[in-house]
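In this view, the complex is presented without one of its protein chains, the others remaining in place.
Chains here go by letter, A, B and C, matching the order in which they are written, and residues are numbered from 1 within each.
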């Protein structure tokens, strides 16, 4: 099977997410990395792309150059990944969709709800895939949880409790560290800090697994390091359209939690728990029964969970391969086998709507507000 | 050292908490079990007391009989434990305090805030100890966490996150099980279900460890099993008098959590986590450092943590001995060596005030309300 | 029910195991602590006993005094616990058995196999109980594992793997610490160090759970701290009379293991694992199925496991109450309801035979030797 052509925007030298995308795209042999505009400094971007094996004429200085260069090639890229600073996601994604490219956009997809609705419309018009990198949803055992909910193993879902907390921004002495500071600067980060950075992953995961969307919410934000303009800690209570009770805690000052993304879903007939630091297991408890340890790779898993598990039971797979699973889904979908689990622009839009609703609620002492984007009400 | 005399009210045959009190009082040889009114059915109570070795003349049919019988004895009981149905705690506790007995009351100490204030006043007037059985605070490693906060190991506390969730009321088919049903019946349980049953333990623990009290809160209650009149699930956001951000989640429908009481405290200089199902360890992370596993019995623990640890490091001690630690504190205090860690009527009152505040907030869509008892404002 | 009378020999001030016995005997109200010879220094022993509430005339200076004092009393002790230095266990136990007392002896029951056989004979002749404090076997979930094996849940047992390793003797700089040094001094500890101290607990546990006894073994001993005359580390391979393959690892220099006693049993139809630091759970895996977490206190446990669980599911119980369970068994047996799970002199003898066999094998480069006491061959 011929490899698909892939291009990357952003993800230059020193980027954290760049390597995960390069590995994700290439790991399973689905994509060839043939084009890139990797840095906001044109020369740095060109030379880094060349170092990574991209041909000279496709090592672009800017995304606009790349758009121009690729759009008319016969062997143009099949998929563009947008891994640039958040505020540029909207413009780049929109431009490439309109030019007929499939796009994988990093989260957050946009800075505003209006932009999010625009991307949804553009994607629909273009007939192209606009995926958003909610990569935690691509862990095999997360797919399995979704399949279990759909199959009715838990019965009606009552409650979903999810956390995404870490302590990497807890050191007040590091307040001037640029990698930390921009997160709490509204000019760079937008209306929200921790909620927009981490909370939306947890919220997407809850929707993904339960198959139900946030309808309304009440939020309490805190800046635990006092001079931060944006929240570094948030609690969000919500209800889904289907009536599920939701709780979401997110914090960047939780010293001792490293990558504390976890989710618990409780239904009539059972409940389960998944923890992102040990992503290959699910703790599943049928109501009235014992807790069982489900393992990636065990016999009897559902289709996607089985397919996205590359190695045998108890051989762990981790974060980079969850990103790779997004690319597996993308390759399959581009080749015509649609993967409906792939997170798309609608998910990116819903996240933005929820973040803005949470900001609004927190400013109004926790008032309950509609968390849906206007176009989905 | 002569044993102190101890009497028990409630805790009859089949009671869950009765055995823990009998073991707790006797385990360390501090108390002799000499009097009891163990059952609301006088004959059953007398014969059960006799079976447990209580002398015939002190195996009482009712608590009033016991009050009359004991008050004039030279060898009267030094301490009375009240382990009766919740709605009777107030009356019995008050009567025994007024008659000059030390009392250990099960939680919740009262049903209303007014009753709670009355107990605080009566206890103060009487000069007797009125303790409340917040036994989780008596685990050695919980005492150690409190000592660490006091010593400043964590610096200023920013955030406390606590959960007390289980799944033992999740089976809708068991709704008529009398052991479950009364919890959600306002005539028996009062204004609150899960919050009053479990949430207050978590809230006390947070106050106990941080040394700071809840000032105001916003609550979201849910009845996940729809026909329950009282909540079986609650999220409470709060702030303490000292400005700490607090989050408390409690649920009775969290299938797969058995006894999910845990607490995380995050400060400037570090954070720790304790889980009640593994009570002999604390996970402690200094800001910027590695997580360390602290063990009950390790060298260098603070006074109370060392004193309440009976056996060597990594020999686990559990729930019944946490209850026993409350009796160790009581014996010491009665003998004149005051243990300020002992939870008292003030704690019982604050719990009631917080529960009533949470009910009020939940009824008003999460409005922030004062959570302090009027007498402490 | 009248309390039984209990006396303690050894376990003086500063003893580690003394408090566990006092708590164990008194926790459940079965025994009254009425007599003691607690210290090899008569005055210290008498005054410590008095401090603990023992009447003056039964606070003895020596075990011989206690034997003389108790044997002719109408209210003489029903049970004597022997918690003295190892080399004195044999003489004291024998004397009290011959005088018609029930005895609970600390492990190791004797120093030699011959002494062990003598105790077995004396106990049989006397008709008295001679129990040995293999208290790990009294954890509820250990009893449950035994019940599961008996019921055939695992099918034929193939393999048992057990460890008892810690790191508390790993610091070469503490070699002169008297609490460490005597363990490796043949004049005080006998023929074996770590194997006699810890290994025999693991070996007893394996026999207890599988219901099968060690027949022959091959051992490899090491003194990881070079100048120790006795082993601080040992590996023992064995076969049981029923053909089970056994492996036992024990070490005192395993830095980072605190109280690393655990056991895994593997049969045709499933396997389970129990870890002494989390004694309230068993991980059970039926062949071809998922691992399940069994919990102390869960519905459906076997008789003894249910009976020895004092508090509800997921309320942990720990080491002191495992010792207390031995006293529950003793009280029941003394009162005529025989508890066959109680470890007795036969178990104490088999341990000694296994230790001596291991020493012999280790000295002969791991030659396989008969591990059974002569009287049981």
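Keep in mind that, in the parts below, contacts are C-beta pairs under 8 Å (C-beta built on N, C-alpha and C of every residue); 3 or more make two chains touch, one makes a residue touch a chain.
Here the structure is a predicted model, which is why all the values come from computation and not from measurement.
Peer 1: Going by the contact rule already stated, which one of C:49, C:214 or C:254 would touch the omitted chain in the full complex?
Peer 2: C:254
Peer 1: Return the single residue from A:28, A:98, A:153 or A:370 that touches the missing chain.
Peer 2: A:28
Peer 1: Which chain B residues would touch the chain omitted from the figure, given the whole complex?
Peer 2: Counting over the whole complex, chain B touches the hidden chain at residues 290-295, 298.
Peer 1: Which residues does chain C use to touch the chain missing from this display?
Peer 2: For chain C, the residues touching the absent chain are 158-159, 161, 167, 170-172, 218, 220, 222, 224-225, 233, 235, 237, 245, 247, 249, 251, 253-257, 264, 266-268, 270-273, 283-288, 291, 365-368.
Peer 1: With the missing chain put back, which residues of chain A would touch it? List them for me.
Peer 2: 1-3, 16, 19-20, 22-23, 26-29, 33, 51-53, 166, 168, 258-259, 276-280, 295, 310-321
Basically, only the chains that are shown with their structure count from here on.
Peer 1: Look at all chain centres (mean of CA atoms) and spot the one farthest from the centre of chain B.
Peer 2: Of all the other chains, the one whose centre lies farthest from chain B is A.
Peer 1: Please compute the C-alpha centroid of chain B, do the same for chain C, then give the distance between them in whole Å.
Peer 2: 35
Peer 1: If you average the CA atoms of chain A and of chain C, how far apart do the two points sit, in angstrom?
Peer 2: So the centre of chain A lies 55 Å away from the centre of chain C.
Peer 1: For chain A versus chain B, what separation do you get between their C-alpha means, in angstrom?
Peer 2: Centres of chain A and chain B (C-alpha means) sit 42 Å apart.
Peer 1: What are the residues of chain A that contact at least two other chains?
Peer 2: As it turns out, chain A has residues touching two or more other chains at 291.
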